[in-house]
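One structure is given below, encoded as C-alpha cells.
Note that one protein chain of the assembly has been removed; the remaining protein chains are unaltered in position.
By written order: A and B. Residues from 1 in each chain.
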Amino acid sequence: MSNSLATAITAPGGALRRSAAERAAMWLGDRGTLVTGLVLAVLILGFSLLGPYLYTASPYAIHGHHALQGPSATFPLGTDQIGRNELARLIAGGYATLIVSIPAAILTFGLGIVYGLAAALSPSWIDKVLMRVLDAILALPGLVVLIFFSALFQPGNFELILLLGLTSWPGLARIVRNEAIAQRNRDFILATRQFGGGTWYVARVHILRVMAPILVVNATFLVGDMVLALSGLSFLGLGVQPPYTSWGGLLQTGLNLIALDPWWMILPAGLMIFLSIMAANLIGQGLLARFGAAR
Amino acid sequence: MLRMIVNRLLTALLSLAILITIVFFMTHATPGGPAYSILGQKATPAAVHELNVRLGLAAPLWKQYVIWWWHLLQGRLGYSYLLNRPVTQLVGDYMMNTLALYIGAILLALILSIGLGLLQGVTYERWPARVIGALQLSLYALPTFFVGTMFILYFGVKWGVLPTGGITNLRLENPGLPDYARHLILPVLTVGLLGVAGLSRYFGTSVHEELGKDYVRTALAKGLTFRAVLFKHVLRNALRPLVTILGLSFPGIFAGSVLVETVFNYPGLGYLLWRSALSQDYPVISAIVLLIGALTVIGNLLADLVNGLLDPRERFE
Partner (left out) sequence: MRPAHVQTGTNNRFTRLRRCLLAAALALPLPALAAAPQACGTVIVPPGVGLGTPPASVTSLNPFLISSAYNGEASSLMYYGLLYINRDHKIVWPRSLATKIDISKNNTVFTVTMKPWKWSDGRPVTTRDVKFTYDLIKRLGPTYPGYNSGGVPNLIKSFDILGPETFSVTLKHPVNPDWFELLGLAQFVPYPAHAWGKYTINQMWRHQSDPAFFKVVDGPYQLVKFKLGRFIEFAPNPTYQGHKSQIRRFIMTFLHSSGSEIEGMQSGTLDVSNLPFSLWNAVAKLKDVRRIKMTPNFGFQFIQLNYKNPAVPFFHDVRVRQAMADSINQEQVVHVLFHDASKPEYGPIPVIPSTFLPPSEKAGKYPIGYDPAKARKLLDEAGWKPGPDGIREKNGKKLAFTLLTPSGGTTSTLWTEIQQQDLRAVGIDMKIRQVTFNQLMALDYRPLTWEAMAFGWSLGSFPSDAAQLGSKGSYNQEGYNDKKMDELLAAVTTTPGLSALYAYEKYAVEQQPIIFQNDTGVVVLARKGLRGIRKFISPTGGWSPQYLHWTTPDCASQVADNVAPSSP
C-alpha cells in the first residue's frame, strides 16, 4: 500500500514510522472494504433469495382494513395503501430485482468480453469499424434507450434482462478491447503465437487470464449499475410488471404517497437499493485495491 | 493538430450517422404509433388512418427512412405529432432549461469536487480521505429520484422555502430571473451533488498521483511552500483529466437529468424525451436523441482539443 504522501515527501530517507494503532487501522482498512462488501452482499442475497422460505406471509394478499398502517406485530414493516404486507413485498421485491439484475450483469459481461476481444484481435480495419459502431452506441445514454424500449414494449422479466444487458455492454467492451490491445503485444503473448497458438486460444487462455482482475472488478460494479438502472426504470413505471414488484417499484409507490409520510414504504426499499449498490461497489473497490497492489 | 481535428470530426460524423439509423429503427419498429395520443381514445378508425397518412406513417418503412434523411439534410427536424409545433422550436425551448440545469450542476459539482478532491488527495490514507471516500461511495449509491423527492419533501413541502417543481411561479404574470433561479436550486442541487461522487473521486486520485511525481519533490526541495506547490502546479495538472471526464460524463449526466426532470416536473430535454417516448412522438424522440448524440460527440471532441491545448504531448497522437 502506498504511504501517506505528505509524510513520504518530507521524511528524509523515506522510512516510514507508524504507531501500532495506525498499523492496525491500515490492516482493517486494507481488507475492511472487501469484507464489508462481502458481508453486505451475503446478507442481501440471503434476505431476497431465502427470505420467501423463512417469512411466509404473502406479498399479494390484500387486507383492506389494515391499509396504510405503520409497523406492528402482524406487519413488521407496515402495510401499503391496500393493506399488503410491506415486509413480504420487500422480500419479493428483492427477489425480482436480483433475479433481473444479476443475469443482466452476466449478459453484459459476456457480450462485452466477446465484442471487446473480437475487436482487439481482429485485423485493424474490422477493429476500426467495430469501434465506430461502439462509439455510436455509447453516445446514447443507456437510460434513454431503456426508456424507449420499455415504453414501447412493456417487457417481462426475460425481456428486461435482455434490455439491460444489451444497453450496458458497450462500456465494458471498450475497456476489454483497450486492455486486450495493450496485452496482445506483450512478450509472452508473442511467444505463444510463435509456438503456434491460434488467436482464440490465445484470447481465451492467456489474455483473459491476465485481464481477469480488471474483469472481476468491473463485473461487481456492473451488478450495482444494473440494480440502479432497474430501479430507475421501475420508478418511471417501465420496469417490473405487476403483480410482481421490484425495489424501484416499491419506492415509486412510496414516493407517490409522500404527502402521507409513509416512511415504512420508502425507507426500507430505498435502503435496500442503496445497500445493494454499496455492497457491489465495496467489493469492487476492495478487489481493486488488492489487485492494484499485486500489479 | 489540424489532421487530428479532421480525423476526429470524420469519425464523429460516422458515429452520428449510425446513431441516426439506430434511432430511426428503434422508434418505428414498434406497434402502436402516435395516433391515439394525438386524437384521444374516441378517435374514429377513419380519423386514425387519415392521421397516419398525413403524418407519413402509412408509407413503407424504408421509404420513411429515406424521407427522414432527406428532411434531415434540409435541416428540418420534423413536426411534433403530439404538440403540433416544428420540433426545432419545441426542442429549443426545452433545451435552454436543460442547459441552465447542467451548467449550474456542473459548476456546483466542480466547486465541491475540487475542494473534496484536494482534501482527499492530500490526506490520502488518513481519516479525512477515508471519510470523504465513504461519502463518495454513499453519494454514488443513492438513486437520483430518491434524493430529489426527499429534497422536495423537506425544502418544498415541509419547510416551504423552495418551489416543489416546474420552472416558474405561474401566478406571476411576468416572472423574472429571481423566480427562475429559485426554481433551479433544488434540481441543480440534486444533479450536482450526485455528480460530486464521481468527479471528486477522479480528482482525488488525480491529485494523489500528481503529488507522487518528481517535480513536486523537486519544488518542495527548492523551498516552495506546500501550499504554493499545491495550488500553482498540482492543481493545474490534476485538473486536466477532469476535462476529459466531464466530456465523457455528458451522456451520464443527461441520463441522470431525465429522472431529476421527471421528479421536479422541470421542463427540460429529459422531460420532453420521456413524454414523447410515452406517446410515441417520433420526430421529437429522434431529434432529442440526435441532439444528445451530437452534443456528446462534440463534447468529446472539445475535450480532446482542450487536452491538446493543455498538454502539447497529446497533439501529435
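In the analysis below, a contact is a pair of C-beta atoms (placed from the backbone, for glycine too) under 8 Å apart; a residue touches a chain by one contact, two chains touch by 3 or more.
Predicted model, so just to flag it, every value in this text is computed and none were measured.
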Touch criterion as defined above, residue of B:131, B:181 or B:302 at the omitted chain: B:181
From B:164, B:205 or B:237, residue that would touch the chain that is not displayed: B:164
Residues of chain A (touch criterion as defined above) contacting the omitted chain: 6-7, 10-11, 17, 60, 62, 64, 67-68, 81-83, 151-152, 154, 237-238, 241-243, 253, 255-261
Where the unshown chain meets chain B, residue by residue: 30-47, 50-51, 54, 82-85, 90, 108, 111-112, 114-115, 118-119, 122-123, 149, 152, 156-157, 160-167, 169-173, 178-179, 181-182, 185, 225-227, 230, 262, 265, 267, 272, 275, 278-280
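What we mean here is this: only the chains that are shown with their structure count from here on.
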Where chain A and chain B are represented by their mean Cα positions, the distance between them in whole Å: 22
Residues on chain A engaged by chain B in the complex (per definition of touch): 1-6, 9-10, 26, 29, 132-133, 135-145, 147-149, 151-153, 224, 228, 231-232, 235-236, 248, 251, 255, 258-259, 270, 273-275, 277-278, 281-282, 285
Residues of chain B touching chain A in the complex: 11, 14-19, 22-23, 26-27, 30, 32, 122-126, 130, 137-138, 140-146, 149, 152-153, 157, 208, 211-212, 216-217, 220, 226, 251-252, 254-255, 258-259, 262, 273-274, 277-278, 280, 285, 289, 292-293, 296-297
